[in-house]
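Below is one structure. I have some questions about it.
Note that one protein chain is taken out, while the other chains of the complex remain in position.
For chain A:
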Amino acid sequence: MYVLPVPQMRFLLLFSRQGKLRLQKWFTPLVERERKKVVRDMTLMVLGRPPRSCNFLHWKDLKVVYKRYASLYFCCGLDDKDNELLALEVLHRYVELLDKYFGNVCELDIIFNFEKAYFILDEFLMGGEVQETSKVTVAKSIEASDMLQETMEEYMSKPAF
């Protein structure tokens, strides 16, 4: 991991208690091999934490903030100078957005609708920064985008180019 002049979130990962990856968002350029290594390290470290530990870890020169929601671990990598208490709020906000969209969200929703989970994330964060602080606004944007998606009939009849 290299040093950036301005602190930012480096990545956001979701993985299950068995270590299966459910979502990976990278905010800095990393090659496939490096990404795989980060995922491996994160899963090992976070899953290996004793229960009732604090939600912060140190890994290389980064702070890792993680929180478990039901069977999913939400894990993000921050710069050393970032505010980890706020990062917990960011993770929580994302869970709330997922919950609003899916209605009592659970891991299966994320598995079967992973692309939606990404779309929601992309309305909430960009480049590791929060782009919208209102839950209502994010929800409305997702709804409107979903409406824009063609129905099967429309999709079949519409020309691609």
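One rule holds for everything that comes next: a residue touches a chain if its C-beta (ideal position, glycine included) is under 8 Å from a C-beta of that chain, and two chains touch if they have at least 3 such contacts; residues count from 1.
Rule of thumb we're sticking to: contacts and distances are computed from a predicted model.
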Chain left out of the displayed complex - its UniProt protein name, from "Globin domain-containing protein", "U3 small nucleolar RNA-associated protein 4 homolog", "Sorting nexin-12" or "AP-1 complex subunit gamma": "AP-1 complex subunit gamma"
Touch with the omitted chain, as defined above, among A:L30, A:L47 or A:V95: A:L30
Across the whole complex, list the residues on chain A that are touched by the chain not included here. 4-6, 21-24, 27, 29-32, 36, 50, 52-58, 83-86, 88-90, 93, 111-112, 114-115, 118-119, 122, 126-127, 129-137, 141, 144-145, 148-150, 155-156, 158-161
